[in-house]
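Presenting subunit A:
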Amino acid sequence: MAESDDEYVQDISDDEVEAHQVTRSAGTGSRATGQGSRGAGWEVTRTWENVVEGADGTISSTVEGLLEAGKRKRLLKDTTPLQRGIIRHLLLVLDLSTAMSEKDLRPSRYLLTLRYTTAFIAEFFEQNPISQLGIIGTRDGLALTISPLSGNPNDHISNMQKLFEQEPKGQPSLQNALDMARAALFHAPAHTTREVLVLFGSLLSSDPDDIHATISALVSSHITVTIIGLAAQVAICLTLATRTNPLLPPSQTYNVALNEAHYRDLLMRATTPPTTSHSTTEDSGVKSSLLMMGFPSRIVDPSPTLCACHSRPTRGGYLCSRCSSKVCSLPTQCPACGLTLILSTHLARSYHHLFPLRNWREVSWARASVSSQKVCFGCQAPFPERPASLRRQSISGGQNHDRMSLATSESQLHPPKAAHISNANKDGVSESGRYECENCRRFFCIDCDVFAHEVVHNCPGCQSREGVLSFQTRKGGE
Partner candidate 1 sequence: MSASSLRSFEYLEGLPGTTFNRLYKQPSTALAIFRRMLPHLAKSFVMALLYISHPMPVTDLEAWVRPDGRRERDNAVSLLERLHILAAATNPGKPRAYALTNPFAASLRLALTGGGNHNSFGVPYNLSEEDTMSVADLDEFARRQWEGVLGYMVGSTGMNVASEGVTLSQGVKILLASGALVEARGKTVDITKDGFAFILQEVNAQVWTMLILYLQNAESLNMDEVDVLAFLFMLGSLELGLPYSKANFSQTQANMLEDLGDFGIVYQASPDSSYFYPTRLATTLTSDAGGLRSSSFASTADNNRGFIVIETNYRVYAYTSSNLQIAILQLFARLITRYPNMVAGKVTRESIRRAVSMGITSDQIISYLTTHAHPQMAKNQPVLPPTVVDQIRLWQLEGDRMKATVGFLFKDFNTQAEFEAPCRYAEEIGVLVWKHEGQRKFFVTRHEQVAAYLRNKSGKGG
Partner candidate 2 sequence: MNAPPLSLLTIILDTNPHAWALLTPTLPLSAAIANLLVFINAHLAFNNSNKVAIIASHTQRAEFLYPVPSQDDSLQANGSAHNGAQNDLDGDAKMVDSDEGSGTAAGDDANHYRPFRHIQTILLSAISKLYKTTSSESLTPTTSIAGALTLALTYINKQSIALSTTTSSKTNADTFVAPSDPNLIQPATLNPRILILSVSGDLAHQYIPIMNTIFACQRLTIPIDICKIAGDSVFLQQASDATHGTYIALTHPRGLLQYLMLGFLPDQSSRKYLVPPTAVGVDFRAACFCHRKVVDVGFVCSICLSSKSGLSTVLCWNYSVRRRKAPHV
């Protein structure tokens, strides 16, 4: 406490609330510091330099390659199955201070945050149907509950709507917000995660007390805090993120949004359940346990009957599988016997996090020419034919084509084109436009690759393979 007094004493004078300590930014001021991989903030990516004229004098092939690389880039993520905390308790902390009225993010930081948060709520419950979410705001040095912890997305969204009519004002208080979050998460059961996500637009926090004590308290109650900054990196936020997530690199827990799309990406990343690795499992007290749950069936009565939850006469509803009392909506706890009632579809929604689909491999022309598969197995779209120039090369070079040697010898013939190919390969683009599932050995096009990994989470080939169905396949794959 004393040290922060010394460090920031000059700031108190011009801040209106004297009782508050002000923790001000000691960051570098570069918005991109949080983005380790993207390098310094002022570095300009020269996209035009990637565009190379093709052999036919147009840039269309290069552009297509770049597009495909872009599609694929997002795909090549880690697909090792991880243990994830599927039942989550997340508190979202919104900065509602004057710093949010800045217009560097369009239309303003405030409005954009509200809009994205609304989308976030819907997506969060889509991904984590049996989790709980709460929203806290901070302004005028105070923390206020915007929406209490609950599992109903509609409540949260309607509570969020009220914020649209208000203006951001005053200074934020990180400490107050965190204390309030800690109190809200205090009762969260041990088998769930306890998370706080802070959307922070200010460069300072105006607190009543030593925030480091609060951070220590958070650590001891196994609460993890992730932060998305909107302005620049703030030292206290970095400390907060690193101390509460000792095992994760700061690039995963504290980021500064570069632009609107980046902001959204960062926010939506938080909808994926966090991994719980071995050591954190024990440290943070997340313990596995078997929960008894009921999977009720929906019924429609010929005449209205009273439901157990609201005592209102309804016709449709769900019968508790243990005591057969009728409830209106799921997921809920049976009011009579206390059994957790959920739809099996709610549970199943999270499965693809547990059993991710493995990345597919790029297919070289050499391999493609061996196979007789001429169309994408998924969508029946024909694959591109092998270019004549490559075919000629392969005949002279014999059957053993190493892809790199092929590319280099090719580069003597058509330097720009070959350069493009070898470039593209680095981005995970297949030269033959084919992608192969390593399990079923079938080829797919880029669109199906993206679609299968991003949306369906099934491999069309493995699912329709002779003699192998279901889990055995997947298990073999893992």
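Candidate selection criterion: all candidates are chains of the complex that A comes from, given by their letters.
Quick notes on this one:
The rule is simple: a contact is a pair of C-beta atoms (placed from the backbone, for glycine too) under 8 Å apart; a residue touches a chain by one contact, two chains touch by 3 or more; residues count from 1.
What you see is a predicted model, and the numbers here were worked out from it, not measured in a lab.
When you check 1 or 2 against subunit A in this complex, the one that touches it is 2. Remark: subunit A residues 70, 74, 81, 83-87, 106, 112, 115-116, 126, 191-192, 260-261, 264-265, 268, 276, 278, 281, 286-300, 318, 321-322, 339, 343-345, 347-352, 354-355, 371-382, 441-442, 444-445, 447-448, 451-452, 454-460, 462-471, 474-475 touch candidate 2 in the complex.
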